[in-house]
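Accompanying notes for the structure given below.
Presenting chain A:
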Amino acid sequence: MANDKSSMQLITRGILSENPIFKLALSMCPAVGISTTVMNGFMLGIAVLFVQVFSSVTISTFKNVIHPRIRIPTYTLTIATWVTVIDLVLAAYLPEAYAKMGIFVKLIVAFAIITMRLEMFACKEPVKDSFWDGLGMGLGFMIGMMVIGFVRELLGSGAIFGFDVLGFKPLLFFILPSAGFFVVGLMMAFFNWIEVYYKRSKGLK
Partner candidate 1 sequence: MKNIITIVIRLTVSCLLAASIMGLCFIFTSNAKKHNEHVQEQRVIYDLLGYKNGAKIPDSLALHEVYRYVISGGDRQSIGYLVPQGHGKGFFFVNIDLNGGLLASKTVALGDTEALDPKTRDKAIEQAAGPGYTVKFADQTIVVTNNGKRIAYLLGGKFQGFKTFVNVMLAVDPEFTILGLAVLEHEEDPGLGAEIVQDYFKNQFKGKAFEALKTIEVVKAPIPTEYLEALNGRVSEEASGKLREQYKDKAIYALTGATISSKAVAEGVKGIVTKFAYRLNVLDKILQEQQLAVSF
Partner candidate 2 sequence: MKSLLTFPKGGIHPPEFKTQTQGLGIEIMPVPDELELILGQHIGAPCQPTVGKREEIGEGALIGEVKKGLGVPLHAPVAGKIKDIGNSVHPVRVSAPSITLTVNREAAAVRYERQAWQNLDAAELLTRVHDGGIIGIGGAGFPTHVKLKPPANSPVDTLILNGAECEPYITADHRAMLEYSAEIVEGAKIILKILGIKECHIGIENNKPDAILAMTKAAEPSSPDASVKIRTLQVKYPQGSEKQLIQAITGRKVPAMALPSAVGVVVQNVATAKAIYDAVVLRKPLYEKVITVAGKGIGRPANLLVKIGTKLKDIVDYLGGLQPGLSKIVFGGPMMGFAVSSLEVPVTKTTSAVLFLTKDEIDTKPHSQCIRCGWCLDACPMGLEPKEIGLHVEAGRSEVTEPFGVFECFECGSCAYVCPAKRPLVQFVRLAKMKAKRPQ
């Protein structure tokens, strides 16, 4: 089934039609918790991308030797390993960004999206496809985080990527954590609306 899927399709699927944040609604905690700036979203996105790609590839490579009965523990172990690696790397080389993300880097280990991709895709498909799939999902997550971060940073602190663009802070509310819920909720609705609109315009044609 996946054989006829090109790498491009696998990537776009993760970014658009099965976006982990807006469509699958998985791993919402960081989307709400630390998406206050584009940079935060980007950093965590990178971390997730790394863990997703490496875990997918690892599991896909060893799919034939993984005993089905210990499938889930193996996934957990794999994810935990790569999370530890990225955690250590970030703590060592990017201490400031790491401090901002706090506990969430470590919490990647409990992200449903990663386990789900391993279970649904990587344990069945070839290494190459798994890589592209992981990349797509990771990018989808990263882009989602960055979009939310963009809105919140722009409205909350009047800046983008830390650069002051508005010169004032329009609505401090948006960098408050509770605004994360609103922004994610409104954006989900917005994407739903686009989908409905798109389908309707297609139907009319």
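The candidate set was assembled so that all candidates are chains of the complex that A comes from, given by their letters.
Assume a contact is a pair of C-beta atoms (placed from the backbone, for glycine too) under 8 Å apart; a residue touches a chain by one contact, two chains touch by 3 or more; residues count from 1.
Quick caveat, the model's predicted, so the values are computed rather than measured.
Engineer: Of the candidates 1 or 2, report the single one touching chain A in this complex.
Structural biologist: Among 1 or 2, only candidate 1 touches chain A here.
Engineer: Within their complex, state which residues of chain A touch candidate 1.
Structural biologist: 65-67, 69-70, 73-74, 77-78, 80-81, 84-85, 88-89, 91-93, 95-96, 169, 172, 175-176
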